[in-house]
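Complex shown without one protein chain; remaining protein chains in place.
The chains carry the letters A, B and C, assigned in the order they are written, with residues numbered from 1 in each.
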Amino acid sequence: MDDLYREVIIEHYKNPGYRGRLDPYDIRFADNNPLCGDHIEITLRTDESGTITDARFDGHGCAISQASADLLVESIIGKSIEEVKHLNKEYILDMLGIDLGPVRLKCALLSLKVLKAGVYGLGEASDSLVE
Amino acid sequence: MDDLYREVIIEHYKNPGYRGRLDPYDIRFADNNPLCGDHIEITLRTDESGTITDARFDGHGCAISQASADLLVESIIGKSIEEVKHLNKEYILDMLGIDLGPVRLKCALLSLKVLKAGVYGLGEASDSLVE
Amino acid sequence: MCTCLLIDILTMLNINEIRNDFPIFQREVKPGVPLVYLDSTATSQKPLAVIEAMNDFYRRSNANIHRGVHTLAEEATELYEQSRVRIARFINASAAHQIIYTRNTTESINLVAYSWGRAHLKAGDLVILTEMEHHSNLVPWHILQAERGIELEFIPVTDDGLLDLEAYKTLLARSPKLVSFAHMSNVLGTINPAAEIIRLAHAAGAVTVVDAAQSVPHFKVDVQALEADFLAFSAHKMCGPTGIGVLYGKTALLESMPPFLGGGDMIKEVKLRSFRPNSLPYKFEAGTPAIAEAVGFGAAVDYLTSVGMDAIAAHEHEITEYALERLEEVPGVRVFGPSAQHKGGVTAFTLDGVHPHDVAQILDRDGVAVRAGHHCAQPLHEKFGIPASSRASFYLYNTKAEIDLLVNGIYKVKEMFG
Partner (left out) sequence: MCTCLLIDILTMLNINEIRNDFPIFQREVKPGVPLVYLDSTATSQKPLAVIEAMNDFYRRSNANIHRGVHTLAEEATELYEQSRVRIARFINASAAHQIIYTRNTTESINLVAYSWGRAHLKAGDLVILTEMEHHSNLVPWHILQAERGIELEFIPVTDDGLLDLEAYKTLLARSPKLVSFAHMSNVLGTINPAAEIIRLAHAAGAVTVVDAAQSVPHFKVDVQALEADFLAFSAHKMCGPTGIGVLYGKTALLESMPPFLGGGDMIKEVKLRSFRPNSLPYKFEAGTPAIAEAVGFGAAVDYLTSVGMDAIAAHEHEITEYALERLEEVPGVRVFGPSAQHKGGVTAFTLDGVHPHDVAQILDRDGVAVRAGHHCAQPLHEKFGIPASSRASFYLYNTKAEIDLLVNGIYKVKEMFG
């Protein structure tokens, strides 16, 4: 079997646990992968201490981008906003457990870029957020 | 000895017979070779039948451009304006009696371009005049 | 495999010989997996003749051009200009000075937008594009729209991927200044009726730009027969190197245009505070150009001519017909664009329930290279209600056997995501 399509990825792609949209929410951000048009929206709720109490992702894209989003959103519930600001590329790759070339890497990192742009209150999800 | 610097060319360069400026003149035109800044001005006098009665060139440039100008100007005295309009690249190359690569060709053809732009009353001496 | 070979011979291409001309086909994608390259719409592979022409240039004749009198400079200038003559001949331009070297199709279209556009278009002026344009023929006009307030209208695309010419005629009644359109779509494969579109545009008083990025590489294009005002294409899509493209233009139009980029070579005379522009084509070629690439481009044009553009078009047509037949038999596959009759060698498709990236990635395991994404045509994808597609595209070196490998691969994808 190919690394890239480990069971866990296909599973999270087909049956995501955290797909959806919170309403009301405290933080919401959405952006595209300009290379392929993949789209991710993330909504978060936080408590007064800055801890993430619930999170969802929505959008469309390939198995890698959607599975990463699902894994990422699952993993940040209970974390603080400050912690999320420090998540990096390796965090995602460790969760996925695969190696990626530069193009697919962008798929994998889209949800993290969107998340970080959201918590930083930025206008767009730029590559520099996950370098 | 090298073709390119045949005695006739060095001779016309060092001792041009037709360098100068007619005043008054009937036709005057000047232009540059954009590649090297060589400059040629040609002044002509014609009679009422359109025959060139006298001609001079002025300017600065390499031996090839100046010798061609001298040879060209010498050769057109007595020719009609209509004849001059039909002079082409080969006319110059035959007079010089040498082969030229594309860059030096521009030096050799500058005076003819200037002459033709002058007799056609054009704004500039373009390459297409001698193609 | 046998039958394919036979048919290819009938269409005049000796496919084995052609494949031997392209060194990359000797490579394996991974050990034991040969390359099945179905991505020529993005960029084509390069024959040895092109690679060697550039190699030779750097090993023997490399020098800067135009302003040098030494032997290497003369050789380099001659090679650079000879390529221009060969490219002019390839598209039947009447003069070599109508061939402006640019980086690619994109820069060619931007040159028109910046130079011709800013000289001739003002607020309220109408520019007609189509719904099937590549971003390269959209964004330059978006920029001009934001800057100048020009108006943009789009010839609609029908459900079967053709331009709606009736709607075009209605738009023409609004007296557009410019009509700019793709000769062939890089997604649908649609070959648009360029001569007719241009004829109608001229009758309405509009200037025309043909985005020929996908046409000049794949079939005989005659700029004089088309009466195209401007026409743009890229070397890298037609067996040539990256880094060079062409803008063709009618002489009178090019001469009337102000320069675009300023610098060395594009000038006739420079003073501290002013300059006079050079004549064509140099007026639009500022700075040291892509010299080795021009040499490679000339070699590419020679190569394509030696194979024969009609033979290439016939071969691609046959491959495309076969590909459509095979793809349409796969349950869940939806192919976009018209029937083979109106189509060049491009098949964009979706597979139910699987994202195009995953399709492409899984095909890649078997060495099958297809592209996935919006192919720089987001508005067209939006029109068809999809964010992305997979695209297999064909050129002179592809075979029917490769189509079979593509289709086998798609079945594997279905299995994995089943």
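We adopt the following convention: a contact is a pair of C-beta atoms (placed from the backbone, for glycine too) under 8 Å apart; a residue touches a chain by one contact, two chains touch by 3 or more.
Treat the numbers as computed from the prediction; the structure is a model and nothing was measured.
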Displayed chains that the missing one touches are A, B, C
Touch assignment to the omitted chain, from C:V85, C:L253 or C:A286, lands on C:A286
Contact with the hidden chain, among C:V270, C:V330 or C:I386, goes to C:V270
Touch with the missing chain holds, among C:E316, C:D364 or C:E402, for C:D364
Given C:K122, C:H142 or C:K169, the correct residue touching the omitted chain is C:H142
Interface residues of chain B toward the undisplayed chain are 2, 4-5, 10, 14, 35-39, 60-66, 104, 107
Missing-chain contacts on chain C, rising order, are 23-24, 27, 29-30, 35, 37, 39, 42-43, 45-46, 50-51, 54-55, 58-60, 62-64, 67-73, 103-107, 109-110, 113-114, 131, 134-136, 138-143, 145, 152, 154, 234, 236, 241-244, 259, 261-267, 269-275, 286-293, 357, 360-361, 363-364, 367-373, 375-376, 378-379, 382
Where chain A meets the chain that is not shown, the residues are 32, 34-37, 101-104, 124, 126-128
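One rule holds in what follows: only the chains that are shown with their structure count from here on.
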Counting contacting C-beta pairs, the top-scoring chain pair is A-C
So, in whole Å, the Cα centroid of chain A is separated from that of chain C by 36
Among chain B residues, those touching two or more other chains are none
Shared-interface residues of chain C (touching two or more other chains) are none
